[in-house]
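Note that one protein chain of the assembly has been removed; the remaining protein chains are unaltered in position.
Right, chain A next:
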Amino acid sequence: MSLDIGGKGKQIIHAGIQGAGCSIPADVEGGDFFAFIPLGEDQLIIAIGDVMGKGMRAAGQMKELCTILHACTRKELSLLEIINQLAEIGGKRLHRAGSFATLCLISYEQQHNCLTCLSAGHPSPVIFSGRNIHVPRVRGVALGFLEEYQGTRPEQVILSSGDVVILYTDGLLEARDANGQNYGLNRLKEIVAANTCLDAVELQEVILNDLFTFTGCRQQRDDVTLVILKKDLEKGGECHGDQGK
């Protein structure tokens, strides 16, 4: 079954990573965003974020932040330098507007299979490697709250073939069923762990189907954004999921 996500999806294959992302706004436009930014042949930057509020105002602030992000990546800065510039330039604008934004930034370098991540007030990525689930301990203050980025140093993780990385905004975890129960991180982890054999696009579809089944397609309270990264299986690579294709 194919899901209609209103043209809000993007896919990429770069630096040995399959990426699939989608952002489904609660209103006509939303404040969530994600980006895949290829750098050379070996590196891929991935960003996901959430601007406070909903609708046109949040969407405008989100677009400004994306513009700054793309400009920073063209300067060949480190991940920490990128987030510092975003905090300085984008954060000041958000603060003046009485707003703020959360952001998780990831850089993957194919040469060393190395994933580096940082967070400014955004939930950490969840990394599925075989039967292990790892959540990097990256924390930081959201952009717009303080004058500069304040948070942990970047964390690095070596990815193996078939590893899956999930990024999301809180609208996904806080989506509710008819009884008012949240979708939650545990349910997300379970559905991913059972389907890590799927490629990034298929896995995204499985998660969204599960989400919409859970919510009964009720009106969203918040924007929902989901990004899936999968390190390509090399020849003969092991498939760890419990449920095959």
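One rule holds in what follows: contacts are C-beta pairs under 8 Å (C-beta built on N, C-alpha and C of every residue); 3 or more make two chains touch, one makes a residue touch a chain; residues count from 1.
In this section, contacts and distances are computed from a predicted model.
Student: Choose one: "HypC/HybG/HupF family hydrogenase formation chaperone", "Extracellular solute-binding protein", "STAS domain protein" or "Iron-sulfur protein". The correct choice is the protein name in UniProt for the chain not shown.
Tutor: Listed in its UniProt record, the absent chain's protein name reads "STAS domain protein".
Student: May I ask which residue of A:E41, A:E81 or A:E147 touches the chain that does not appear here?
Tutor: A:E147
Student: Using the definition of touch stated at the top, determine which of A:T102, A:S129, A:T196 or A:T225 touches the missing chain.
Tutor: A:T102
Student: For chain A, which residues lie in contact with the unshown chain of the complex?
Tutor: Contacting residues on chain A, toward the hidden partner: 50, 52-54, 95, 98-100, 102, 120-123, 139-142, 145-147, 150-151, 170, 174, 221-222.
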